[in-house]
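Input: one structure, supplied below.
Only one protein chain is missing; all other protein chains are in place.
Showing chain A:
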Amino acid sequence: MSWRDFRIWGLAPAWVIMALTLVLPIGIVVLVSLSIRGAYGGFDWGLSFDSYAKILFEEDWDGNLAFTPQYLAIIGRTLWLAGLTTLICAVLALPAAYVIAQAPARWKAVLVYLVTLPFWVSMIVRVYAWIIILGNDGVIEKTLRGLGLVTDMDSLLFTNGAMLTGLVYSYIPLMILPVFASIEKLDPALIEASHDLYGSRWVTARRVILPLTLPGLMAGAVLVFVPCLGAVLEPILLGGGKTMMMGNLIQTQFGGGRNWPFGAAIAVTLMVLVMVFLMLNALRARREVGHA
């Protein structure tokens, strides 16, 4: 192969861009997470695990390390909310995708278009909409007060529930589309066969439809879970400062040069969590292919 070979220079730009803007910088992030916090923000090169220790321990005025759960709680909340979001998306997506797949051909195209359309609408506008709905004096509060059901209520904003709503709303199309694709491939004769063998609707749903749409659900789970782990907008706008996720914890460490090595350590932790998840998922997929 010569340098004039298109097989080389056709791929070269992609390799160069990814190496310079991704691979190299991520290497630097790892180095920064091991460096020492600078006196005036920023960092000084070095080799120290202080930033990782800070995730678990707090140094008191005596220099003793004491276990602190505050950052573990944030990591736990991130995993929990991302998992719950994925689960809720799956539960909502299955029946909706099923109905769309059963619709007559002309309707089907329209309904798929309607599912994807909100995804084109700016993310920040879609999250902002929930502030209007959940916020103080928002749509929900006004409706409930108008009906005389409540007189005074706590804000629905800045809660785990608000973040969960925003996350499900943001990422549901990424679950519906792969689930829809696998339901479309499902042979209707199998459902009829199950019925002929006296399987009730629910038995059919559980024993025939669910197992056959599992690949779609799993693909959707990856598409929803990974961005949820790194969510920034939803926790900032709907969760506020008290209920943080890893995404906005990282963001605050870099905003205003607060603590770059610590922010880098959290970013590396997040990256490792995502990689472990993707690897487990790849292993599971391989095992399933092996069984088939």
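We take it that a contact is a pair of C-beta atoms (placed from the backbone, for glycine too) under 8 Å apart; a residue touches a chain by one contact, two chains touch by 3 or more; residues count from 1.
Here is the rule we use: contacts and distances are computed from a predicted model.
**Q** UniProt names the one chain left off this complex as which of "Spermidine/putrescine transport system permease protein PotC", "Polyketide beta-ketoacyl:ACP synthase", "Urease accessory protein UreD" or "(2Fe-2S)-binding protein"?
**A** "Spermidine/putrescine transport system permease protein PotC"
**Q** From the listed residues A:V115, A:L177 or A:A219, report the one that touches the chain absent from this view.
**A** A:V115
**Q** In the whole complex, not just what's shown, which of A:L34, A:I75 or A:I100 touches the removed chain?
**A** A:I100
**Q** Taking the full complex into account, find the residue in A:L84, A:I133 or A:A285 that is in contact with the omitted chain.
**A** Of the candidates A:L84, A:I133 or A:A285, A:I133 is in touch with the missing chain.
**Q** Across the whole complex, list the residues on chain A that are touched by the chain not included here.
**A** Those residues of chain A that touch the unshown chain are 1, 6-7, 10-11, 13-15, 17-18, 21-26, 28-29, 32, 42, 92, 95-96, 98-100, 102, 113-118, 120-126, 128-133, 135, 137-139, 142, 169, 172, 188, 191-192, 195, 201, 204-205, 226-227, 229-230, 232-233, 237, 246-247, 250-251, 254-255, 260, 263-264, 267, 270-271, 274, 278.
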